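Here the complex is missing a single protein chain, while all its other protein chains stay put.
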Amino acid sequence: MHDLFRRYGKGLTFTFVGLTAFWLLVLVILPDFKLLESSFRPYLPIKEVGGPKDVYSLDNYAQILGNSVDFNSLGLHFQIPARVKVFVLTIFYSGVVTFVAFLMAYPLCFYLAKVASNKSLPTLFLLLFVPLWVSEVLRSFAWYIILTLKGPLNAFLMAIGAIEKEIRWIEGYSPVVITLVYAYVLFMVFPVYNAMQSLDNNQIEAAEDLGAPWWKIHWRIVLPHSKPGIASGAVMVFMLSAGSLLVPAIINSTTGNWFTQTIQGIMMEGQDWNAGAAFAFMLLLFCTVTVTVAMRIFRVKLSDIAK
Amino acid sequence: MNSNRRILGHIYMGAFLFYLMVPLFVMAGAAFNDSKLPTIIPWKGFTDRWFIELWNDNRIWGAIGNTMLVAVAVVAIAVPVGTAGAILVNSISGRVRAVLYGLMVAPILIPGVVIGISTLLFWNQFSVPSGLHLSVLGQVSYIASFVMLLVLARLQSFDAGLEEAALDLGASHAQVMRRILLPHLYPALGAGAAISFFQSIENFNVTLFTRGGADTLTVYVFSKVRSGITPSINALALIMILLTLVAAIWYEINRRRRERIEAAREADARRAEAEEM
Partner (left out) sequence: MSAGIDLDNVCCDFGNFRAVDNVNVSIQPGEFFSFLGPSGCGKTTILRMISGFTDPTGGAIRIGGKDVKGQRPNQRPTALIFQNLALFPLMPVWENIAFGLEVRGVDKATRRRKAEELLALVDLPGSADKMVSQLSGGQKQRVAIARALAVEPAVMLLDEPLSALDLKLRQHMRAELRAIQKRTGVTFIYITHDQGEALAMSDRVGVMSQGRLQQVANPRDIYNNPVNGFVASFVGENNIMTGEIGQRADGMASFSTALGSFRARIAEGATKGKLYVRPEFMTLQDTPAPENSVPVTLSDVAFEGNFISVHAVAENGASMVVELRNDGSGTVPQSGAKMHMAFDARNAAILPDSDTAGA
């Protein structure tokens, strides 16, 4: 503190501390506490707040357990609460998105880091960036257009004779996954590129010189080196996918519900803010745990994840 | 790296760019199609009526206006707040720094729905109604993190000795800030303002929960998709894409110009050194 006064003087130091405190406390920490606290309280009309009915309980969380439905997977057949099913599938498909994004991004990153000429890099990056600047709403909407029953994708596939009848793309989770990949693949590209860039070309050349085939070079040299970048990219894409509301909402696949849509339903249509808070907190908890675990496994720090 | 592999690389790059761009073209194309549903198949003829319909749609102008207001407010709050955070973190060390840094970066990873709902609940307890003001506050919570990261990166290249030199020459702390530190940070502040602005326009999750009844662009498009959509949205999309392109080109031209100037200055210095020998 003393050092801060010395460097910036009292007035400026208090300004910096004040602004930061406002941000962290008022905009982040306190609201999240309120979220947690509300999740334990029932949703009551204003008059009854603070009254006898306002007790702490786990009722809101228990709501996730209602409405059992069938779940068929891997030949197993069992009953599971509807909302838990949505939650589990959301997590699963977010993982799928992350994996697909990685598969697509990896060769591109390698190209950018090792093959492309230095002069063309800024231009290439600019070209990659431009779609990112276009609003997510519009990009999701674009895929909606492409994937509709009578849309361009079906028309194209029929024209080249790959299919005979239009495929209903907007069904189940596939369209959501496809669109999420498109929306967030660039978030995988940048960290992985950064990590790859620091790999010394000589290592690759040495391996080639020793006779290693290309897949082994990647598996044993490039991949391990890029681990931090892959980890931070994966975390970003996973979090963004799991938390995405726009994409699943616009794609509007009735049999492919996303957990965020469940939350939205509770908040908007059900108007039960406290239950919504509970579900939101469950999502937050899960995301935090996932990130922490991933960070531990891959030994990545928070600072690496920040672009 | 043999040349076959290189060619494959070029092809992949091209394919990837194609993959990124095609949806945008489809989107743009539908803006001109004379068909009641947004699509490019079947192509019913070239028209500009969707642009006209866009122009006449009052609700969308309201939404655009709200979006701009919110974005400007977000920039006005997030940039000072993020900068303050970055300066603070940069000036301390040790455990406190790590904790503070973690707290400042965490909001980026919090799902938007969580931010939206928590903001709503928090202010509601003080009887503050939902509305665009809450959207601003919710957006700032994580957008300030981006600003903080940008400013912090720029601070790493700052020579703290310059602050000392200025103080030594008699400057007050405010003068040091204004004449020495802030000018160095201008590029990061500019980038921060731009990122804040675009992130705010983009934002959906937070805005949806906090906006009360007000419309923003993302919410409006979203609701239209649900209820019944005409290609006027595509017209809007095309305009936004074009604006983005213009901004990107302008940025690129500027960057190249600045590079040339800096290179010229360094050449001068080298000449001066040589003359001294």
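Structural remarks
Should a chain be cited, it is by its letter among A and B, assigned in written order, with residues numbered from 1 in that chain.
Going forward, a residue touches a chain if its C-beta (ideal position, glycine included) is under 8 Å from a C-beta of that chain, and two chains touch if they have at least 3 such contacts.
What you see is a predicted model, and the numbers here were worked out from it, not measured in a lab.
One chain is not displayed; in the complete assembly it touches the shown chains B.
Within the set B:Asp48, B:Glu164 or B:Glu259, the residue that contacts the chain not displayed is B:Glu164.
Among the residues B:His10, B:Lys44, B:Arg59 or B:Arg179, only B:Arg179 touches the chain that is left out of the figure. Although one chain is not drawn, its touching partners on chain B can still be listed: residues 159, 161-162, 164-172, 175, 179-180, 183-184, 262, 265-266, 268-269, 272-273, 275-277.
By definition in this document, only the chains that are shown with their structure count from here on.
Partner chain B is touched in their complex by these residues of chain A: 3-4, 7-9, 11-12, 15-20, 22-24, 27-32, 34-35, 38, 104, 107-108, 110-112, 114-116, 122-124, 126-131, 133-139, 141-146, 148, 150-152, 155, 182, 204, 214, 235, 239, 242-246, 249-250, 252, 260, 263-264, 267, 273, 276-277, 280-281, 283-284, 287-288, 291, 302-303, 305-307. For chain B in complex with chain A, the touching residues are 1, 5-6, 9-10, 12-13, 16-17, 19-21, 23-24, 26-27, 30, 38-41, 80-82, 84-85, 87-88, 91-92, 100-115, 117-122, 124-125, 137-138, 140-141, 144-145, 149, 160, 163, 172-174, 177, 198, 201-202, 204-205, 208-209, 217-218, 221-222, 225-226, 233, 237, 240-241, 244-245, 247-248, 251-252, 255.
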